[in-house]
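After the structure tokens below, expect a handful of questions from me.
Missing here is one protein chain; the remaining ones are kept as they sit in the complex.
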Amino acid sequence: MTNTSPIERTGERPGASNSRLPEFYRTMRRIRTFEERVGELFVRGQSAGSMLHLSIGEEAAAAGVSAAMRPQDTFTTHHRGHGIFLARGAEPARMMAEIGGKEAGYCHGKGGSMHIADMGLGHLGANAIVGGGIPAVVGAGLSARHHASGAVSIAFFGDGATGQGVLYESMNMAALWGLPVVFVCINNQYGMGTRIDQATANTALHERAAAFGLEAMSVDGIDVEVVADAARTLVEGARAGRPGFLAISCYRFYGHARKDKSPYRDEAEETAGRLRDPVGHARARLIETGLAAQAELDAVDADVAAEMDATIDFTIAATEPPLASMFRDVYAPDEPEPEPVRTRIDRVLARD
Amino acid sequence: MTNTSPIERTGERPGASNSRLPEFYRTMRRIRTFEERVGELFVRGQSAGSMLHLSIGEEAAAAGVSAAMRPQDTFTTHHRGHGIFLARGAEPARMMAEIGGKEAGYCHGKGGSMHIADMGLGHLGANAIVGGGIPAVVGAGLSARHHASGAVSIAFFGDGATGQGVLYESMNMAALWGLPVVFVCINNQYGMGTRIDQATANTALHERAAAFGLEAMSVDGIDVEVVADAARTLVEGARAGRPGFLAISCYRFYGHARKDKSPYRDEAEETAGRLRDPVGHARARLIETGLAAQAELDAVDADVAAEMDATIDFTIAATEPPLASMFRDVYAPDEPEPEPVRTRIDRVLARD
Amino acid sequence: MIELTYRDALRKALADAMTEDPSVILIGEEVGRYGGAYGVTKDLIREFGPERVIDTPISEPSIVGAAVGAAMTGLRPVAELMYVDFIGMTMDQLGNQAAKIRYMFGGQIGVPMVLRTQGGTGRSAGAQHSQSLEAYVMHTPGLRLAMPATVADAYHLLRQALRRPDPVVFIEHKALYTMKETVDLDAEPLPWGRAAVRREGGDLVIVTYSRQLHYVMDAANRLAEQGVEATVIDLRTLNPLDFDTIRERVNAVGRAMVVSEGVMTAGVAAELAARISEECFDYLEDPVVRVAGEDIPISVSVALETGSVPGPGLIAETALRLTGKRAAA
Partner (left out) sequence: MIELTYRDALRKALADAMTEDPSVILIGEEVGRYGGAYGVTKDLIREFGPERVIDTPISEPSIVGAAVGAAMTGLRPVAELMYVDFIGMTMDQLGNQAAKIRYMFGGQIGVPMVLRTQGGTGRSAGAQHSQSLEAYVMHTPGLRLAMPATVADAYHLLRQALRRPDPVVFIEHKALYTMKETVDLDAEPLPWGRAAVRREGGDLVIVTYSRQLHYVMDAANRLAEQGVEATVIDLRTLNPLDFDTIRERVNAVGRAMVVSEGVMTAGVAAELAARISEECFDYLEDPVVRVAGEDIPISVSVALETGSVPGPGLIAETALRLTGKRAAA
């Protein structure tokens, strides 16, 4: 689980005065609370399905990498991407509504938890295919170079995606062409029930990225400042034409999806794993360094709780998309919609 | 092109008395001459199509790795696999007939140059899909372990196949499970018109295999004894549960396929490349060490030339497969054959 | 007679085959310790050990490719693709390798593997986890294709698939796993490749398979209440396709409808409708009607998901109109 490596960064924290830790704390708390509410939505039977993958335990990856990104940067995420999108500025109510399959959601209820996107925020899309969103950043990198936009494109994915060949193809292309691209592997130690060391013989994942010619690092994802620091180095490197790879080690606090109780993990491991809590770590550090008092942080938490409670109310009140919207957006708006099966049957039967 | 590496082996040659070099020379000469005859078959309009990929310049890879294999070992090859199969004991006449698309060929004219196989010799098949034959060796490795057969399975492929994600997936599985499998990359510097350094940023290909946990080496393919030595180490390591990867550096003497004149390579490079001749190198060495006299080698060459001439005569005399054989072997012999389109049309039209 | 779920019948088929034939192995993501994403392989790793129940990394192309290599060298692998939606990345190994190896190599060797997977709507799983992609497989010569609709077939077709000499793609339906039936597994099963006539009726023939069988039976019961009697054919395997049974019934009845959850255009329903139309032309009183999935991706919204594929309502209504036409004529 520790996954240390020769190039693991110890993290150089900025002086307290210009620390971003309070901001990171708020971002991470918002993610944590949002995910808790997603769980609640499910329990209340208001989510669309049970394929809900919570990123609790991974907040530092989302907040830390996100902090290294600029407004023009783009990204793709995996099926456990709520936190990343929130860190990039998503409206939690529209996210929650999407998770509920409602018309008011980011994708009008068509996408759901695993297919949220927002072009305005540079979110090129979450993906329910493990590794599915990775090669898109190569294309976004080509685009950034073509348009001299200065944008970096970042692929977020889990340790499980290191099983997908498309990752290596894409890393190879990015390195070959010196594209403004970063591959971020959120190594939460598990792909469903498979522990990382049951999926690969060498768990020092950055080594394979380095072998393709990428700037590669592994960091411990308990400390958001360490993550942010490494991400800044790699993202700015990528902007200068040196694509990177960052593995962030953390622990998936709960089951793979809402119905999984992780029977394949032993309790001692889970208990230890949940101690690797980036939100708790940041809180302790804020207090310890005097950057924030307990009460201030409690106020932040309460504030966030209220914000996230509202997302559930919003979602429950929201309506299902109209049935006819089913045929919309298969093709562009000016194109004819696909003909419904009923219409075709009508024509066949109305032959007299 | 040199592709040297920290673990490149300098090659420990056995004492002259028990040298296998004379045998290697014969094998390599047979490959060289066979490929020359394939070219001739094409010129005479007797080959099935022009998708003929000659392995001239790569003979040491075929002969050297083959020498490390045992009868029970299995292998898959790529589209440039004539030499490997010959080194493993193929009958050249049946190979040539297959290349001519004739009934007497290894696959009765269905496969052709890119799809030759022979279960008796452990040849699980050549492949026209770059990288297509790689994962099969993982399965063959599982089989060998299951049946405790002591067999190793070897995937042969070109440098171009390092672009295929399936290679990394398969290497990862082999390393994870400690399978009796070796991945052999015949790095002839080109995939069609693309030089290896135009296809990847880090041309030390064994490094990426090592990063997955394989025993990995790169060797210079001009010297068949060096190749055989490295192959022996890796194949026996694999037999003991330590899967390996071997990159063999050589030069593709001619165009990609029969019609390609390699306009994308400059003459100086080609001239230098063709000096990297494993057959010439072995010949010189045999003479220099006194293992064989010029005249003896000339006799071998003449012998081989006669053998290979006969393959052309055989192929020209051979017949095309009967049209009805088209429907055979889609499914197993006891299964009904697919119904011909003509039969189906007959039934539709004979409806009275 | 025992009561069994579709899931447990599959599990029992695997366990029985593994007990009988030591060369049967399972390979795929989460098939071992986790017991399969839908629980089909639960506890088999305890019974047969990790050498025969192999958990893999998330590498679908290589899982299928490894199964091909294993099948060529004496094993009988059952590879699992967690969702048929992931078949897209494996179609090279499946369509260019597994399907063509016997042929390309002139009949020297076969690839006796089974690729188990599941598809279909019903769990609000979104566009990339709800598809019915059997048409890709049916259009690929060299691949057999089984799609059980019942608990008994889940068991028997899987057992039979594991004795076939050629690669079989075996597609379960995610909405059927918890379905229960009382079955006598010792009774002689229908032979491999034979369709089952699930219901007899003289007004129209409905040809279907997989979960849609249940919707069709439901619809047929509603139709019967209105005096319309349907013959219902459950194909069970799409390759081999038992067209003889279809032809015989359609010729006798003169009216046919095909029902498939897959996207209508260029799908399985198209093949069935085309073939019935061409071979039964002189017997058809009305056009063959296709009731199939909409030509759109599947949404996560429950309303849109349900609306995207046929249901008993649309099937019954269409059948009624189709047969009503005859009455009117």
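Per-chain residue numbering starts at 1, and chain names A, B and C are given in the order in which the chains are listed.
As a working rule, a residue touches a chain if its C-beta (ideal position, glycine included) is under 8 Å from a C-beta of that chain, and two chains touch if they have at least 3 such contacts.
All values derive from a computational prediction rather than experimental measurement.
> If I'm reading the header right, one chain is hidden. Which shown chains does it touch across the whole complex?
If we consider the entire complex, the absent chain touches A, B, C.
> Check each of A:F24, A:F42, A:F85 or A:Y106 against the chain that is not shown and name the one that touches it.
Counting the whole complex, the residue in contact with the absent chain is A:Y106.
> Can you tell me which of B:G83, B:G141 or B:G163 touches the chain that was removed from the display?
B:G163
> Of C:D85, C:E172 or C:D234, which sits in contact with the chain we cannot see?
That would be C:D85, which touches the missing chain.
> What chain B residues would touch the chain not displayed?
Within chain B, the residues that touch the unshown chain are 48-51, 101-102, 109-115, 127-132, 160-166, 191-194, 198-200, 264, 320-321, 323, 325-327, 330, 338-342, 344-345, 348-349, 351.
> Tell me where the left-out chain touches chain C, residue by residue.
61, 85-96, 99-100, 103-104, 126-128, 135-136, 138-142, 239, 241, 262-263, 265-271, 273-275, 277-279, 281, 284, 286-290, 294-297, 299
> For the chain that got dropped from the picture, name the residues of chain A it touches.
So the residues of chain A touching the missing chain come out as 74, 76, 105-111, 115-119, 124-125, 127, 129, 132-147, 153, 165-166, 169-170, 172-173, 176-177, 328-336, 338, 347-348, 351.
FYI, only the chains that are shown with their structure count from here on.
> If you average the Cα atoms per chain, which one ends up farthest from chain A?
Following the centroid criterion, the farthest chain would be B.
> Starting from the mean Cα coordinates of chain A and chain B, work out the distance between those two points in Å.
44
> Whole-Å distance, chain A centre to chain C centre, using C-alpha means?
About 35 Å separates the centre of chain A from that of chain C.
> Taking each chain's centre as its mean C-alpha position, how far apart are chain B and chain C in Å?
39
> Taking each residue of chain B in turn, which ones touch at least two of the other chains?
Answer for chain B, listing residues that touch two or more other chains: 165-166, 169, 172, 176.
> Can you list every residue of chain C that touches 2 or more other chains, as numbers and ranges?
56-57, 59, 61-62
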